[in-house]
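Right, one structure below, let's go through it.
Complex shown without one protein chain; remaining protein chains in place.
Presenting subunit A:
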């Protein structure tokens, strides 16, 4: 008969059961015990070789051993937790070995049919390798914990979600709280309420992780229990623990001091260190911020302390500084809340007000003036400070913020020139004039840069022989729109606006160039010398070098130039003028004093000044026509006695020329003899003169 295939659910044959038990008994992989319950006690009924080896009992000792001795953790009635009748149970339990040691095992109990017998399989929960791995992991964790604990960097750690698992000492010290108060979500209470949203947003983004969200950063204020605030940057990094989920590590950088330092630097950059007031930069920013073209209501009050230099010179700079500080304090105390008081520079202050009429601004200026005039004691002296005040209120004509400040500055100058201690409101005519002047300065600068300032040359004649021996270079400006502009206008303008040095250099260079050209073109007929006028502002240590350089550039000898300086310029600082002129004389140049007789020369000085020639002013020459030759003859005689030559200017008639020759004038210059000529005309004139 053929063997029948076993059917599921059918009882296996005794042979199969025997084979299974035999397999289990000789298996070397698992410790197997068969437990039987007899009455209330469960005992080991059978064990395999592995169980004997693992537990260390002799086979016969193991048999009949009460299971509660083998599994001491199951006390009282708890053995029933393991030995269930209807289901297999797995429990992790310590198993007591014969030596008394406990072996942590996963104990699985499988009930046999009948409800009185169980098969127990014992498997040690961890082998050596697992233990080593766990020890390594624990060591890593300890190292990490130690590192963060001891780290001076304030650190937060959450292994799961938003609630904090760990803060280090550095964070506790920063927040001024104990770890217990900060753990969980306590750390969020430390964050300033206004910054909380950003902190949570960054932390949640990092918790969600992903490529973009693995790191986050938030600037947040932390509020300490004493109410002090720290500004920090909290940097979050994503942390994932397998089986636990997403967390984060947060490191905190306290930037309070850095921000304070930056604020100090910014304050220093924008404030005057002496008075603490905003400086010019901040003033400009402020006015720019509030300036809206086409509107009104913004007003500037510009103050310049009168006689501040006298205070500095007489009481010293410390007293001057003290006065400035006092003025700053009075200004601050007088203006309305919201008005800006700035130190414009030196002894100049500016007040900027918003939403004011002209009358309001003037009233404020008057109030300021009153406050300033209160006595202040400096260096033992009682002073009553006063200021010249310019007031400007924004109008529709103001296109840019700087125009407002500039107008205010102009108004202040008008106040100053009109008499000190005044308040001047800039009117439209004055503004137009001032702007026109500013435009002209810009155009003059441009004309100098483009060498549009041209030179005319007026011949100067030998009074005895009657031939032209030299020329005077005269600067001329032909403006494209305004036509010819007189030197009487543009020279003072150049002096006021700092352009005179450039203008002087232009005249000097062009004169030398023209002399050299005449030498080439005219040979012996070329003028022997050129007179070049020099402003008092040019009379400094650089003049010698400039003259020497121009001569060198055009290969001329120094005796081809006569440097003319006005009598009044010379007398401003005779000592330093003497040095500069002596240097030029040493170079080989001739020195002439222009407009002689119109100023207040000290004749004693004149004797010591390195001068070669006096130019008799045209006003005295003109008097000759009226029969008054006294001054002219006196000047010529004085020059003669000092061994100087003379040039009589403004010779209008042949009679004047004759008379001047008789009086002993060395040279003559004037319209009747020869008018100023353009370069080409002068060339032709000298060529013709040379042929005569």
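By definition in this document, a residue touches a chain if its C-beta (ideal position, glycine included) is under 8 Å from a C-beta of that chain, and two chains touch if they have at least 3 such contacts; residues count from 1.
Rule of thumb we're sticking to: contacts and distances are computed from a predicted model.
Taking the options "Copper oxidase", "HD-like signal output (HDOD) protein", "3-isopropylmalate dehydratase large subunit" or "Acyl-CoA dehydrogenase family protein" in turn, only "HD-like signal output (HDOD) protein" matches the UniProt protein name of the chain that is not displayed. Here the missing chain is touched by one residue of A:124, A:246, A:474 or A:587, and it is A:246. Although one chain is not drawn, the whole complex shows that of A:53, A:112, A:208 or A:432 it is A:208 that touches it. Among A:36, A:159 or A:509, the one in contact with the hidden chain is A:159.
Touching the missing chain, out of A:97, A:124 or A:183, is residue A:183. Subunit A meets the missing chain through residues 73, 76-78, 80-81, 84-87, 89-92, 125, 141-142, 145, 159-166, 178-181, 183-186, 188, 200-201, 204, 207-208, 242-247.
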